[in-house]
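For this view, one protein chain was removed and the others were kept in their places.
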Amino acid sequence: MVSTSDPVGRSVMKLYLASGLVVAILMMLVGLAMRMSQAQWLSMPPEIFYELLTLHGAGMIIALLICAMGGLWFLMRRRITLSAPLAVAAWALIILGVVGVVISAVFGNYAGLYTFLYPLPFMGNWHGWATGVFLIGMMLINTGWMIWCFQMLGAVFRAYGGLRGAMGWNFVWRPKKFAAAGHKPPPPEAFPALVAGVDGLLTGMAGMLLGIALLVRWIDPRVLIDPLWAKNFTYFYMHAIANLIIYMLAAFIYVGLSYATKREYHTSKVFVIGWWSSLVFILTNYFHHLYMDVSAQPQILQYFGELSSYLTAIPVTAVTVFGALMLVWRSRTRWTLGAVFMYSGLIGWVVGGVGAEIDASVPFNVHLHNTLWVPAHFHTYLLGGCLLFILGWVFLLLESRSEHSTSKLVRWLIFTLSFGGMMVFLSGFYFGGATGVPRRYATQPPPGPLIAQFATIGAIIMLVGFTLAFFEGLRLRSNFSADRMLWPQDLKDKVS
Amino acid sequence: MKASNSTSRMITGGMVVVGTILIFGGSAATLSPLGMTSIPVHHLLHAAMTLGAGMVAIVLAARLPVKYSERSVWVVSAVLAPIFGLLLMWPSEYAYLMDHHGLHLLDHVGIIAFSGLAVFAAQAYVRGLGWPMLVMMVAMNAAAAGGFGVAPAPSALLSLPLSTVTAENMGGTSVLATAPTSLHALGEQVSQNMGCGACHRVDGTKGIGPTWKNLAGYPQKLADGTTEVANYQFLRDAILHPEHLQLEGFPPNRMPTTYGAMLSGPAHSDEHELNAIIWYINSLSDLSTPASQPPVPDAIKK
Partner (left out) sequence: MAAASKLLLMFLFLTAGIGSVFLAVVLSTRHPVEDQTEIHHRGYAIRWKWFLFVTLFLLSAFVSTLPFFPYLPSVTAQGPALRVPVIAQQFTFIMPSHVPLQQRIVFEVTSRDVNHNFGIYNSKGELIAQTQAMPGYVNDLEVTFRKSGRYTVRCLEYCGVGHALMEKEFTVGGY
């Protein structure tokens, strides 16, 4: 699974994973402080609450994105040439951007949120310079992201024969000719790489345009910007970035879950077509953020947004998740912590998807838009999906090389605390959303702080579970055997 | 491309010709005496120039020796060049540039250069990346036409008087439905309509903003340690220019500056509603004196 003969590649992956996880942990603590404030167990003025919310949102997305970038980069480096210095340069730009965001929020009191919805960044209670530093920080992050996407896309093109080869075009439409010429389709993990590269660059360009427009406006207040145009671009960009994280982490499923179940996942026509549709849907889903612009937004886009958001579920459930379930069904999986985390992440993806599809239905959106239902579904995706995939990956790496193994008791304890606490925490959001509690409120309107208190307890339990996992990870790390073979020799079973 | 040699030569030649025409057309346009096009059209014309620059760039990049491809410098250039190109499209300066042809030409040459560099770098890095980059660059420039440098005017609803928007002509039995007989009663209605009570409580408790009870005429501690009595001028400044005031115990810039614009200026030259609010604040204080009261009597003039 992970070759011991590529120390440079592994170092780059560790750089991304470690920095991403450190930022994630800090941001989870920030999130806990916010939920405690809403529970009225911690007192903070609204200025501070919204600064923390800005940090938490931007920080968590970037942290999980960095982890996904690092892991996918490493997986693809086993197959194609990827320059390590360029990957580190991209990482450095992103980290520099994160520093900018932190400075603007902590020292400049910037509280315009990670959606920086025009014209709010220019009409808040924070210092003017903080807006500029935040915007420059986001531009740096976007630049680093685009460099990574460019590198990934270029490598995939070179290795598999341009856009058509990387998409598996001839493999699907002319299979006999393709096979007769001795060609093989790209491996499964190359498709998340392709989609991240294409969609990342496309939306990155949109983010660049928006970022420059806002920066120019910051320097010269005479510049006009259309707020509806800005809103469309903001959501086109931010939705794709957030959505791409979990699609990139699908590569972890294809390689990591295969390893844990001792079966192989390989590219098939159904698989390829599923990824083609995801490539498109990731771009066209963003309209569901504008349902409540009932007159301003062109109506045809609303219909299109609902259809696209609905159909997204097809490739996810019928291809990736179903394929993963087939990998696991009656397999000889050893349910180590890594396998458990990886598998539970799938549940988070599907359950989060159900919450999302409900919200993506326009008549329901009237009752749920911008209530706590929205953070309910994306925390399910990011916490119950993405973070668990990342933890699963990290633990599979640790377990494969460690002489130690985790005892059954500790496994049960960590899983129950983490997953159980997470469910309690998330249900606070779902119940809040169902009772109409608005999102992004520093104080809790009726029915009061009770739901927030419940959620805070869940979050604390979950964090205890993660802390235990951290120490268990250190223990596994303490007894590494550098020469252990990592890739099972006797793979027989193929699943697609 | 799988096309035969002659077809591919035709395509390459065509790209160079069309691209060069677009580049020269875009540059020559800066020297023409034609008047200012609208900003959206201007963006679309930039997009056409980018298309031309990109087409030429792809042809040039194909001539690059293989040993120069796959260098990291191309990736960095391809990502940074569009940023600089976009910075050369500064909508608030378009009118200025239309009058200064030399600068305008330089500006366009810069846009052409950066667009070309971006596409060249993409194609140089990996063959096949040039076309997608070209499409994205052109799309980005065209998309700017949708909202960079243009915005709709504020809705006509904003210029309706406060009393029209909050009209009680739809019935109802609330306190706000009764016609006020004194200026301070009008002030109570206006402050409720404008939502002042969300932050300024009238029962003496501190909220997001200071309470209005026993405010007028009382000394106020400022954040810099000094004290100032809340007389009429103080109250007027606090409402119209809250960004200049910071009280002890409150963070700066909490109060929006919108109320100032709604209560003063040419449409409100008599400051009728502003004085009504200040009379209302006075009515809640037991230290209200002529120094803290507005210079008009507490009566509704008809």
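Per-chain numbering from 1; labels A and B assigned in written order.
Here is the rule we use: a residue touches a chain if its C-beta (ideal position, glycine included) is under 8 Å from a C-beta of that chain, and two chains touch if they have at least 3 such contacts.
Values in this document were obtained by computation on a predicted structure and should not be read as measured data.
From the options A:I358, A:V410, A:V424 or A:L468, the residue with contact to the chain not on display is A:I358. Contact with the chain that does not appear here is found for just one residue of A:L96, A:L307 or A:I457, A:L307.
Checked against the full complex, the candidates A:C67, A:A193, A:L215 or A:L368 give a single residue touching the omitted chain, namely A:L368.
Within the whole complex, the absent chain has one touching residue among A:V8, A:A318, A:L450 or A:L474, and that is A:A318. Touching residues on chain A toward the chain that is not drawn are 46-47, 50, 111, 113, 115, 117, 119-120, 123-125, 226-228, 231, 263, 290, 292-296, 299, 302-303, 306-307, 310-311, 313-314, 317-318, 322, 325-326, 328-333, 335, 343, 346-347, 350-351, 354-355, 358, 361-364, 366-371, 373, 430-431, 433-436, 438-443, 445-447, 492-495. Along chain B, the points of touch with the absent chain fall at residues 151-155, 157-158, 160, 162, 164-168, 170-174, 176-177, 192-196, 198-199, 208, 254, 256, 258.
Following the convention adopted for this analysis, only the chains that are shown with their structure count from here on.
Those residues of chain A whose C-beta lies close enough to touch chain B in the complex are 45-47, 81, 83, 85-86, 89, 109, 123-126, 139, 143, 146-147, 150-151, 153-155, 157-158, 162-163, 198, 201-202, 205-206, 208-209, 212-213, 216, 220, 222-230, 233. Of all residues in chain B, those touching chain A in their complex are 70, 72, 75-76, 78-80, 82-83, 86-87, 90-92, 122, 125-129, 132, 136-137, 139-140, 143-144, 146-152, 208, 251-254, 256.
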